[in-house]
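Left out: one protein chain. Kept in place: all the others.
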């Protein structure tokens, strides 16, 4: 316990701001600027010269980049694409050498020859103090540009490759976030919360300060001011059915020692520039680990999750002339959903429920994207992590966003330690949706008389999960 | 200043030791062990299964590896070579695709196909808590094995590639080391000191505690218990000529404010497993930066360095029948060096000096390895960093090691901020040795009448520095 | 710098909350409770028994006290008065012994015999974890009770005596407060701000985050969650004339390096239970010290202060039939002050100004309490610290509170390092008000023709400062 403070002081050095311009800056001439100037600086950084004044050069390039106009930032990205790919002649030579003699040395040289020069450039830009922070912003920009400029796809692949290595879970640090966390971090929690909005500091306090609330975030030592992802946790006696019970301002907090259940009710990614670099899986599991150590009585770890894809999918089925999923009567009943106040009328709500819940079961168990995966991105995330679908909660969230996205539906995913690996394998290898009997029953009992089971069985076998799309498993929030 | 403590606490999490076995371990079966078991675990870690229980799997593999016999550790390395290279079929397909259409996508896929699978394996092993520490030990072992098993060269290239990325200067943290540093760190300073041995804690105290001593080390957040490299600094009025004045137990320390000169008198790499990953250059420059900020009166930054290659080279010249460098008389004079007590006799020492110093100048200015670089590894390091050869000190170090390695010769290299980049370029591009006039004069005046200049000039031009041998530039200590 | 973290970790131990009930609690019987039970526990704590289980006993007493009703808390205080004074027989014996032989031993024993037993009781209550925090709350209660129960005056004197010793400046720690300070501390800054209200977290951010703002607080290691006193500082080019310029939401912050002036615009005591324990003097001087070290270009340290007693005093003069200070015309002019909007009308405001400013000068220079001290508590505080009255600012604060308390008047007090001691002596010994010539001139020129000087001169000599009323020097806020 003691002694760690020596190391902990380390990070102070990292977060020291306002560091003076480095003395070892290149001095011989006026530094070039503009896009062509940046190109020259980048070449300089990659050259031997970069060795003597690498930190200063890298800092200069990153600072210039931050000051570029949007258009010039785009040009810079294209420059990375056009001028900092692999050297084609060297690559051809390496291919020839490899074809001539398939030695391990030849493979190594082929691999090196095929590596775009921008990878080394990005590594050297990281020499700058706080370089990683600017590189993440660079990629944030790149992700927006990529949509319109397919050429930038490979530039992005290089960023993503390096980020995956640098933001390896082994380098991340889990930190509890609470009411004694520095305000400038908390400010970011307010800003980044993507699931259940935090309106102001009083609301934030209610999420962090009570004895039955927890929050955890992953940080990277070089981005210590900025969480990467965080999860909000409620400690409860039972699995909650709706979010308003969790967030109720007037509820009486319970003692942490009395809780049996930890509810992960909000998970938010923070850095747009790290899209596709997967943290959520590790975060949840590490938090389960830490909570169990601190509160040994906890025996249930469960989410209370949104269903962001449901309403879009259901609307499509409702409007089909011949839906396989909804009968004509059901379509008629569900027309009530078009009325914004439908949930206020108990009779109407009960009717909707009878039709909506079986459809929701279908959505989870049978609904598939064209590549055979569950439609719902949050379901893909948690099921892919090895959780099981535990319960569906009708009108679990009546906020306008949830009503719009999911007609108020919320879902609990259960993380049961002993089953996580088997669940994951079932999902990853055989596309099986593991669910509590109650949820599964909803599907079967309500849908009896139709040919779902067979169809879905076939479905399951036909559609193998595409393991290469790891990125799309990330939380959509 | 405030607020950073939030982040600094982070690293506590990292260094928490004795963490319990993770709960999310694979559970379905008994874990395999032995070399073939390890192979299966590694395949598992690379498979989808690794996603659900990656941290636990990685931890298991690393722990098993640590318990392997020496022979089995060697077998494991060969396994990485044989079974975890790139997939040859995929690589062939990627080559064909690239030859068919040289798109950026095809290059990307070729690059990926040429990447040995062990790179991803190493990245995933890093998921384990403290994984990086075991990976560094793995490479330490690998470096010893490589000598006898050339196949392992490419395995080492993969480790080196990832380490260069992970131990990027941007991720390193400079920390002062002083007498209030935790004892378990100081213990390592004693152990790793590679230049001027630290015999016990009292000696250590004399290196750290006085007002005119400083020490700095680079750390990596994930190896917070272990310095990567450190430098010991003496604050002095003038540039010292010998190490005994610096280390003298009875000297009276000066006030730090009175110092004009900072002397880097010992630089030691600590992690054998990080050989070839370059830190020393950044360390010296960062320390200059920090010292200048704290003590604005410092205006001279200089080393007091050993000359480890000198004695071997000189002996060779002394025994040559026709040395281009030493005259027969000089050879006769220098025969005194074979007498262990030569330096005790002032007359003998004076005679030796007259012959030895010009030879030393030749050694630095003209001596070259077969690839055209200076013979002395310490000279290569400092000159490559942009320092200049400032002074040669006859009998600067009379310890038995220094007498054996360099006949007691020590050297000062000067780091002059304004010249560093130009010096570096001169050395890197044209193999020029930048030196103070006094040193250069020693060469010219003493050697007049011979054709050194021409010879050396030719030499310089013929032998271009080999920029790919970056590793050999690292400090030999 | 390093090594201090060992010590800094210490305080973690202090602030560890939720510490379990101590094991060494008294076990032999059920603990008594109620007022008589508390009396028995207090006697137990003072007895030998208290030595074995002192921490637990102290904790028990403090916890019981916190749960008492208001009325029982009052009874407890009376109990301290009645039962825990000095032992009268011992005191008589000690007096006799002293009268018999005036040895230093006899004085010592007399002093001890005269010490109320509650002093030792309070010391032992401080054994409890966080005992000091409850003791401060106890005195807060006591101060409220004292008004109605003069007997409690001596009980309070004992608390005050011990607190003055425990909260000695030597034990206090100055900490910057900024936007990276933990939220639960910042929350208290919002709550305790007593001069210029902080409405919400956005306003707080504007006080702390900009480059030209600073805030500092004194903490006690045992009350680490709670500031004792804090000061808010604006870094400016010139001395500001009004508070709205300082707090203006739309102002453009300047670089800290460009500032010449540090303005202390708000000082707030935080702990009602520490009333009369003087921190403000040390706080300001320490902050001046620290600011000068960090920003050597700062050369002016000045307050922008309220004048809380002015309006009450002026109203009294305005309503006198024969005011020595205000002429009948002036009384008529100042009748405008009774109109809440008087300052909106430029003509009216100008007329008021002409009459009000000389009166204000009189208020500061000549106005005296019955014991001969300046009327204004803020003036007493800053002048007593050695500041001088630098400038009076008409309509410096148009907030409703300031208009009510001081007709909008604000004042700058200047802390000039070289003069502080002389100023303090002048004030403390001779009751002299040191002021800038501009302020003094206002008094003389405007008031010529009346006999102020003589009167006031007499005043000054007659009324010696009462050095025992140290408490009343404390800031009234």
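Letters are used for the chains, namely A, B and C, taken in the order the chains are written, and counting of residues starts over at 1 for each.
One rule holds for everything that comes next: a contact is a pair of C-beta atoms (placed from the backbone, for glycine too) under 8 Å apart; a residue touches a chain by one contact, two chains touch by 3 or more.
For clarity, every value in this text was computed on a predicted model and none was experimentally measured.
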Residue touching the undisplayed chain, where the options are C:281, C:311, C:343 or C:393: C:281
From C:165, C:200 or C:328, residue that would touch the chain that is not displayed: C:165
Residue among C:260, C:275, C:292 or C:368 that touches the chain left out of view: C:292
Residue among C:209, C:224 or C:239 that touches the chain left out of view: C:224
Subunit C residues that touch the omitted chain in the full complex: 2-16, 20, 22-24, 26-28, 48-49, 51-55, 81, 85-86, 88, 91, 95, 98-99, 102, 104-105, 107-108, 110-111, 114-116, 123, 126-129, 131-132, 151, 153-154, 157, 162, 164-166, 168-171, 173-175, 181-182, 184-185, 219, 221-222, 224-225, 281-282, 285, 288-289, 292-293, 384-386, 417-418, 420-425, 428-429, 467
Missing-partner contacts on subunit B, residue numbers: 2, 5-6, 8-9, 179-186, 200-201, 205, 209
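We adopt the following convention: only the chains that are shown with their structure count from here on.
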Inter-chain centre distance, subunit A versus subunit C - centres from mean C-alpha coordinates, in Å: 51
Mean-CA-position distance for subunit B and subunit A (Å): 39
Whole-Å gap between the CA centroids of subunit B and subunit C: 59
Of all residues in subunit C, the ones touching two or more other chains: 2, 6, 179-182
